[in-house]
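Every protein chain of the complex appears in place save one, which is left out.
The block that comes next holds subunit A.
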Amino acid sequence: MTKVSISGLGMTAFGKHEDRSLKALLMDACVEALKEANFPKIDAVYIGNFMSGSLGNQEILGAIVANDLGLGPIPTVKVEGACASGGIAFRQAYLNVLNGVYEHVLVAGVEKMKHASTEETTRAINAAMDNDSNEKNAGLTFPGFFGNLANRYFYETGASKKHLAMVALKNREYALGNPLAQFKKPTSIEEIMSARMITEPLGLFDCSPTTDGAAAIVLSKGENGVVVRSSAQASGTTQMQESVELLSIPAIRESANKAYELAGLGPNDIDVVELHDCFSMTEVLAIEELGFFDKGRGWEAVEQGLTKHGGKVPVNTSGGLLSKGHPIGATGLAQIYQVVSQLRGTSCNQVDNARIGLAQNLGGTGAYSTVHIFEKVGS
(Lines give C-alpha, C1' and ligand atoms only; values in the text may rest on other atoms or scores of the structure.)
Protein backbone atom coordinates (compact mmCIF):
# COMPACT_ATOMS: atom_id res chain seq x y z
CA MET A 1 0.00 0.00 0.00
CA THR A 2 1.15 3.54 -0.76
CA LYS A 3 2.74 5.40 2.13
CA VAL A 4 2.49 9.15 2.49
CA SER A 5 5.21 11.13 4.27
CA ILE A 6 5.62 14.66 5.53
CA SER A 7 8.48 16.07 3.48
CA GLY A 8 8.30 19.73 4.44
CA LEU A 9 7.00 21.96 7.23
CA GLY A 10 6.64 25.73 7.39
CA MET A 11 5.03 28.11 9.85
CA THR A 12 5.05 31.83 10.55
CA ALA A 13 5.05 33.22 14.07
CA PHE A 14 1.47 33.44 15.36
CA GLY A 15 0.21 36.75 16.70
CA LYS A 16 -0.35 40.20 15.28
CA HIS A 17 1.25 40.90 11.90
CA GLU A 18 0.31 44.50 11.25
CA ASP A 19 2.76 44.95 8.40
CA ARG A 20 2.35 41.63 6.61
CA SER A 21 -0.55 40.86 4.33
CA LEU A 22 -2.51 37.60 4.27
CA LYS A 23 -0.69 36.74 1.06
CA ALA A 24 2.75 37.41 2.52
CA LEU A 25 2.02 35.19 5.54
CA LEU A 26 0.76 32.41 3.30
CA MET A 27 3.76 32.61 0.96
CA ASP A 28 6.30 32.69 3.80
CA ALA A 29 4.93 29.46 5.29
CA CYS A 30 4.72 27.79 1.86
CA VAL A 31 8.28 28.70 0.85
CA GLU A 32 9.65 27.39 4.15
CA ALA A 33 7.86 24.06 3.65
CA LEU A 34 8.93 23.79 -0.01
CA LYS A 35 12.56 24.59 0.87
CA GLU A 36 12.63 21.86 3.46
CA ALA A 37 11.15 19.40 0.96
CA ASN A 38 13.85 20.49 -1.50
CA PHE A 39 11.37 22.00 -3.98
CA PRO A 40 9.78 18.86 -5.44
CA LYS A 41 7.50 19.17 -8.47
CA ILE A 42 4.19 20.04 -6.78
CA ASP A 43 1.15 18.40 -8.40
CA ALA A 44 -1.63 20.24 -6.56
CA VAL A 45 -2.29 22.85 -3.86
CA TYR A 46 -4.87 22.71 -1.05
CA ILE A 47 -5.53 25.81 1.07
CA GLY A 48 -7.36 25.83 4.40
CA ASN A 49 -8.98 29.18 5.12
CA PHE A 50 -12.21 30.40 6.72
CA MET A 51 -12.55 34.17 6.55
CA SER A 52 -10.27 35.70 3.93
CA GLY A 53 -13.45 36.63 2.06
CA SER A 54 -15.47 38.04 4.96
CA LEU A 55 -12.62 39.87 6.73
CA GLY A 56 -10.20 40.58 3.89
CA ASN A 57 -12.19 40.54 0.65
CA GLN A 58 -9.68 38.07 -0.77
CA GLU A 59 -10.43 34.67 -2.30
CA ILE A 60 -8.67 32.55 -4.97
CA LEU A 61 -5.88 31.75 -2.50
CA GLY A 62 -5.03 28.49 -4.26
CA ALA A 63 -4.41 30.13 -7.62
CA ILE A 64 -2.43 32.94 -5.99
CA VAL A 65 -0.11 30.39 -4.35
CA ALA A 66 0.44 28.49 -7.61
CA ASN A 67 1.04 31.72 -9.47
CA ASP A 68 3.35 33.50 -7.04
CA LEU A 69 5.39 30.39 -6.28
CA GLY A 70 5.73 29.48 -9.96
CA LEU A 71 4.14 26.09 -9.51
CA GLY A 72 2.70 26.05 -13.02
CA PRO A 73 -0.86 25.40 -14.21
CA ILE A 74 -1.61 22.79 -11.54
CA PRO A 75 -5.01 22.28 -9.87
CA THR A 76 -5.58 24.24 -6.64
CA VAL A 77 -8.51 24.60 -4.29
CA LYS A 78 -9.46 26.38 -1.09
CA VAL A 79 -11.18 24.24 1.52
CA GLU A 80 -13.62 25.70 4.06
CA GLY A 81 -14.73 23.83 7.18
CA ALA A 82 -14.76 26.61 9.77
CA CYS A 83 -11.95 26.03 12.31
CA ALA A 84 -11.35 22.58 10.77
CA SER A 85 -10.50 24.07 7.36
CA GLY A 86 -6.81 23.19 7.76
CA GLY A 87 -7.42 19.62 8.90
CA ILE A 88 -9.85 19.00 6.05
CA ALA A 89 -7.45 20.51 3.48
CA PHE A 90 -4.72 18.21 4.79
CA ARG A 91 -7.02 15.20 4.54
CA GLN A 92 -7.93 15.99 0.92
CA ALA A 93 -4.26 16.35 0.03
CA TYR A 94 -3.38 13.11 1.85
CA LEU A 95 -6.16 11.08 0.20
CA ASN A 96 -5.07 12.17 -3.25
CA VAL A 97 -1.46 11.12 -2.64
CA LEU A 98 -2.60 7.88 -1.00
CA ASN A 99 -4.78 7.08 -3.99
CA GLY A 100 -2.02 7.74 -6.49
CA VAL A 101 -3.52 10.85 -8.03
CA TYR A 102 -0.56 13.03 -7.02
CA GLU A 103 3.02 12.48 -5.88
CA HIS A 104 3.77 15.77 -4.08
CA VAL A 105 1.12 18.13 -2.73
CA LEU A 106 1.44 21.48 -0.99
CA VAL A 107 -1.17 22.13 1.68
CA ALA A 108 -1.29 25.42 3.54
CA GLY A 109 -3.57 27.30 5.90
CA VAL A 110 -3.79 30.98 6.65
CA GLU A 111 -5.88 33.57 8.45
CA LYS A 112 -5.57 37.29 9.08
CA MET A 113 -7.91 38.49 11.82
CA LYS A 114 -6.20 41.07 14.02
CA HIS A 115 -7.06 44.07 11.86
CA ALA A 116 -10.81 43.65 12.50
CA SER A 117 -12.76 44.70 15.61
CA THR A 118 -13.92 42.05 18.10
CA GLU A 119 -17.55 42.62 17.05
CA GLU A 120 -16.68 42.22 13.39
CA THR A 121 -14.66 39.07 14.05
CA THR A 122 -17.33 37.58 16.34
CA ARG A 123 -19.87 38.15 13.59
CA ALA A 124 -17.63 36.49 10.98
CA ILE A 125 -16.92 33.54 13.30
CA ASN A 126 -20.66 33.13 13.83
CA ALA A 127 -20.76 31.95 10.21
CA ALA A 128 -19.58 28.65 11.71
CA MET A 129 -23.11 28.10 13.05
CA ASP A 130 -26.35 27.46 11.17
CA ASN A 131 -27.61 31.03 11.02
CA ASP A 132 -30.96 30.22 9.40
CA SER A 133 -32.30 29.30 12.81
CA ASN A 134 -33.88 30.61 16.02
CA GLU A 135 -30.51 30.05 17.76
CA LYS A 136 -28.89 32.82 15.80
CA ASN A 137 -31.85 35.10 16.54
CA ALA A 138 -31.53 34.38 20.27
CA GLY A 139 -28.06 35.91 20.03
CA LEU A 140 -26.17 32.69 20.69
CA THR A 141 -22.54 33.29 19.85
CA PHE A 142 -19.96 30.71 18.99
CA PRO A 143 -18.24 31.07 22.40
CA GLY A 144 -21.73 31.06 23.91
CA PHE A 145 -22.26 27.50 22.69
CA PHE A 146 -19.22 26.39 24.68
CA GLY A 147 -20.35 28.48 27.69
CA ASN A 148 -23.61 26.52 27.67
CA LEU A 149 -21.64 23.28 27.47
CA ALA A 150 -19.40 24.29 30.38
CA ASN A 151 -22.29 25.11 32.71
CA ARG A 152 -23.90 21.75 32.00
CA TYR A 153 -20.58 19.93 32.38
CA PHE A 154 -20.04 21.56 35.80
CA TYR A 155 -23.56 20.56 36.82
CA GLU A 156 -23.20 16.91 35.79
CA THR A 157 -19.62 16.21 36.84
CA GLY A 158 -18.59 18.39 39.76
CA ALA A 159 -15.95 20.19 37.73
CA SER A 160 -15.58 23.92 38.25
CA LYS A 161 -14.08 27.00 36.66
CA LYS A 162 -10.80 26.19 38.39
CA HIS A 163 -10.37 23.07 36.27
CA LEU A 164 -10.81 25.07 33.11
CA ALA A 165 -8.22 27.51 34.45
CA MET A 166 -5.81 24.59 34.88
CA VAL A 167 -6.17 23.80 31.16
CA ALA A 168 -5.52 27.43 30.23
CA LEU A 169 -2.50 27.58 32.56
CA LYS A 170 -0.98 24.36 31.20
CA ASN A 171 -1.27 25.59 27.64
CA ARG A 172 0.19 28.98 28.54
CA GLU A 173 3.13 27.27 30.21
CA TYR A 174 3.75 25.25 27.05
CA ALA A 175 3.48 28.41 24.93
CA LEU A 176 6.28 30.00 26.97
CA GLY A 177 8.59 27.41 25.40
CA ASN A 178 7.32 27.88 21.84
CA PRO A 179 9.07 30.72 19.98
CA LEU A 180 6.23 30.88 17.42
CA ALA A 181 3.43 31.21 20.01
CA GLN A 182 1.25 34.32 20.36
CA PHE A 183 1.29 34.54 24.18
CA LYS A 184 4.61 34.34 25.98
CA LYS A 185 3.73 36.10 29.21
CA PRO A 186 3.49 33.86 32.31
CA THR A 187 0.16 33.82 34.13
CA SER A 188 -1.41 32.24 37.21
CA ILE A 189 -4.61 30.43 38.19
CA GLU A 190 -5.66 33.58 40.08
CA GLU A 191 -5.20 35.85 37.06
CA ILE A 192 -7.06 33.39 34.80
CA MET A 193 -9.94 32.99 37.27
CA SER A 194 -10.42 36.72 37.74
CA ALA A 195 -10.12 37.77 34.08
CA ARG A 196 -13.09 39.51 32.52
CA MET A 197 -16.03 37.36 31.50
CA ILE A 198 -16.68 36.59 27.82
CA THR A 199 -19.59 34.18 28.11
CA GLU A 200 -20.26 32.66 31.54
CA PRO A 201 -18.45 30.71 32.89
CA LEU A 202 -15.75 31.30 30.26
CA GLY A 203 -13.42 34.23 30.85
CA LEU A 204 -10.81 35.77 28.61
CA PHE A 205 -8.18 33.04 29.20
CA ASP A 206 -10.72 30.28 28.50
CA CYS A 207 -11.18 31.51 24.92
CA SER A 208 -8.71 31.22 22.06
CA PRO A 209 -7.61 34.59 20.71
CA THR A 210 -7.84 36.10 17.25
CA THR A 211 -4.55 35.58 15.45
CA ASP A 212 -2.68 36.27 12.23
CA GLY A 213 -0.58 33.41 10.93
CA ALA A 214 0.02 30.66 8.42
CA ALA A 215 1.33 27.10 8.30
CA ALA A 216 2.24 24.86 5.37
CA ILE A 217 3.10 21.20 4.79
CA VAL A 218 4.41 19.25 1.81
CA LEU A 219 3.06 15.71 1.52
CA SER A 220 4.97 13.21 -0.61
CA LYS A 221 4.52 9.66 -1.77
CA GLY A 222 6.90 7.26 0.00
CA GLU A 223 8.08 6.31 3.45
CA ASN A 224 10.51 8.83 4.82
CA GLY A 225 10.78 10.46 8.23
CA VAL A 226 7.24 10.83 9.51
CA VAL A 227 4.36 9.03 7.79
CA VAL A 228 0.61 9.55 7.99
CA ARG A 229 -0.78 6.39 9.59
CA SER A 230 -4.43 7.33 9.15
CA SER A 231 -6.87 10.12 8.36
CA ALA A 232 -10.52 10.36 9.39
CA GLN A 233 -13.24 12.95 9.33
CA ALA A 234 -16.77 13.14 10.75
CA SER A 235 -19.65 15.59 10.80
CA GLY A 236 -21.88 16.48 13.72
CA THR A 237 -24.53 18.86 14.93
CA THR A 238 -24.80 22.36 13.52
CA GLN A 239 -27.22 23.57 16.21
CA MET A 240 -27.00 23.32 19.99
CA GLN A 241 -30.70 22.54 20.35
CA GLU A 242 -30.33 19.44 18.16
CA SER A 243 -27.42 17.96 20.08
CA VAL A 244 -28.69 14.71 21.57
CA GLU A 245 -25.84 14.40 24.07
CA LEU A 246 -24.71 17.95 24.74
CA LEU A 247 -21.63 16.89 26.70
CA SER A 248 -20.33 14.77 23.87
CA ILE A 249 -18.93 16.06 20.66
CA PRO A 250 -19.82 12.98 18.61
CA ALA A 251 -17.85 14.16 15.56
CA ILE A 252 -14.64 14.01 17.64
CA ARG A 253 -15.45 10.51 18.85
CA GLU A 254 -16.42 9.28 15.38
CA SER A 255 -13.34 10.68 13.68
CA ALA A 256 -11.07 9.34 16.44
CA ASN A 257 -12.53 5.85 16.38
CA LYS A 258 -12.21 5.70 12.62
CA ALA A 259 -8.62 6.96 12.69
CA TYR A 260 -7.67 4.44 15.40
CA GLU A 261 -9.33 1.65 13.42
CA LEU A 262 -7.59 2.55 10.16
CA ALA A 263 -4.21 2.77 11.90
CA GLY A 264 -4.76 -0.37 13.97
CA LEU A 265 -3.93 1.69 17.07
CA GLY A 266 -5.70 2.89 20.19
CA PRO A 267 -5.47 5.80 22.64
CA ASN A 268 -2.81 4.00 24.69
CA ASP A 269 -0.44 3.97 21.69
CA ILE A 270 -0.36 7.76 21.37
CA ASP A 271 2.75 9.52 22.73
CA VAL A 272 1.80 13.13 22.04
CA VAL A 273 -1.40 14.98 21.07
CA GLU A 274 -2.42 18.31 19.61
CA LEU A 275 -6.16 18.78 19.99
CA HIS A 276 -8.63 21.54 19.34
CA ASP A 277 -8.76 23.69 22.51
CA CYS A 278 -10.72 26.57 20.97
CA PHE A 279 -11.99 26.95 24.55
CA SER A 280 -10.57 25.40 27.72
CA MET A 281 -13.86 23.48 27.98
CA THR A 282 -13.33 21.94 24.55
CA GLU A 283 -9.99 20.46 25.62
CA VAL A 284 -11.65 18.71 28.57
CA LEU A 285 -14.33 17.21 26.29
CA ALA A 286 -11.79 16.28 23.60
CA ILE A 287 -9.50 14.29 25.93
CA GLU A 288 -12.59 12.25 26.81
CA GLU A 289 -13.86 11.82 23.26
CA LEU A 290 -10.41 10.84 21.99
CA GLY A 291 -10.49 7.97 24.49
CA PHE A 292 -7.67 9.09 26.79
CA PHE A 293 -9.98 9.39 29.80
CA ASP A 294 -13.48 8.20 30.72
CA LYS A 295 -16.53 10.33 29.91
CA GLY A 296 -17.10 12.92 32.60
CA ARG A 297 -13.64 12.35 34.12
CA GLY A 298 -11.47 14.56 31.92
CA TRP A 299 -11.46 17.37 34.49
CA GLU A 300 -9.98 15.01 37.09
CA ALA A 301 -7.22 14.03 34.68
CA VAL A 302 -6.42 17.72 34.21
CA GLU A 303 -6.36 18.23 37.98
CA GLN A 304 -3.96 15.28 38.37
CA GLY A 305 -1.60 16.64 35.72
CA LEU A 306 -2.15 13.65 33.41
CA THR A 307 -2.22 15.83 30.29
CA LYS A 308 1.31 17.20 30.73
CA HIS A 309 4.84 15.83 30.47
CA GLY A 310 5.16 12.93 32.90
CA GLY A 311 1.40 12.25 32.84
CA LYS A 312 -0.58 9.89 30.61
CA VAL A 313 -0.18 11.88 27.40
CA PRO A 314 1.10 15.44 26.89
CA VAL A 315 -1.65 17.52 25.28
CA ASN A 316 -1.04 20.69 23.26
CA THR A 317 2.69 21.01 23.82
CA SER A 318 2.65 23.89 21.31
CA GLY A 319 0.55 25.98 23.70
CA GLY A 320 -2.64 24.97 21.92
CA LEU A 321 -5.10 27.32 20.30
CA LEU A 322 -5.48 29.06 23.66
CA SER A 323 -1.89 30.30 23.86
CA LYS A 324 -0.10 29.48 20.62
CA GLY A 325 -2.94 31.32 18.88
CA HIS A 326 -5.77 30.40 16.53
CA PRO A 327 -5.48 31.76 12.98
CA ILE A 328 -8.52 29.70 12.01
CA GLY A 329 -7.60 28.25 8.62
CA ALA A 330 -3.99 27.64 9.68
CA THR A 331 -4.79 25.89 12.95
CA GLY A 332 -5.25 22.33 11.67
CA LEU A 333 -1.89 22.51 9.89
CA ALA A 334 -0.10 24.16 12.81
CA GLN A 335 -1.26 21.25 14.97
CA ILE A 336 0.27 18.80 12.48
CA TYR A 337 3.43 20.95 12.34
CA GLN A 338 3.77 20.47 16.10
CA VAL A 339 3.04 16.71 16.10
CA VAL A 340 5.49 16.06 13.25
CA SER A 341 8.15 18.17 14.99
CA GLN A 342 7.63 16.10 18.14
CA LEU A 343 8.08 12.85 16.19
CA ARG A 344 11.18 14.22 14.47
CA GLY A 345 12.59 15.10 17.89
CA THR A 346 13.00 18.77 16.94
CA SER A 347 10.04 20.28 18.79
CA CYS A 348 9.66 22.90 21.46
CA ASN A 349 8.62 21.19 24.71
CA GLN A 350 9.98 17.95 23.28
CA VAL A 351 8.43 14.71 24.54
CA ASP A 352 11.16 12.08 24.94
CA ASN A 353 11.06 9.22 22.42
CA ALA A 354 7.72 10.25 20.90
CA ARG A 355 6.99 7.86 18.00
CA ILE A 356 3.24 8.12 17.47
CA GLY A 357 1.27 11.35 17.55
CA LEU A 358 -2.31 12.45 16.98
CA ALA A 359 -3.77 15.74 15.74
CA GLN A 360 -7.48 16.57 16.14
CA ASN A 361 -9.06 19.61 14.51
CA LEU A 362 -12.65 20.75 15.20
CA GLY A 363 -14.93 23.03 13.19
CA GLY A 364 -18.10 24.80 14.28
CA THR A 365 -20.24 23.55 17.14
CA GLY A 366 -18.89 20.05 16.62
CA ALA A 367 -19.95 20.26 12.97
CA TYR A 368 -16.64 18.95 11.62
CA SER A 369 -13.80 16.98 13.16
CA THR A 370 -10.67 15.51 11.62
CA VAL A 371 -8.20 13.17 13.28
CA HIS A 372 -4.79 12.32 11.83
CA ILE A 373 -2.32 9.84 13.29
CA PHE A 374 1.40 10.07 12.51
CA GLU A 375 4.32 7.74 13.07
CA LYS A 376 8.05 8.19 12.96
CA VAL A 377 9.65 5.54 10.72
CA GLY A 378 13.19 4.23 11.10
CA SER A 379 15.36 5.05 14.07
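Rule of thumb we're sticking to: contacts are C-beta pairs under 8 Å (C-beta built on N, C-alpha and C of every residue); 3 or more make two chains touch, one makes a residue touch a chain; residues count from 1.
Criterion: contacts and distances are computed from a predicted model.
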item	value
Hidden subunit of the complex - UniProt protein name among "ATP synthase epsilon chain", "Phosphate transport system ATP-binding protein", "OB-fold domain-containing protein" or "M42 family metallopeptidase"	"OB-fold domain-containing protein"
Contacting the left-out chain in the complete assembly, out of A:140, A:232 or A:340	A:140
Option touching the unshown chain, where A:54, A:126, A:157 or A:235 are the choices	A:126
Residues belonging to subunit A that touch the chain removed from view	118-120, 122-123, 126, 133-135, 137-141, 143-144, 147-152, 155, 196-202, 239-242, 246
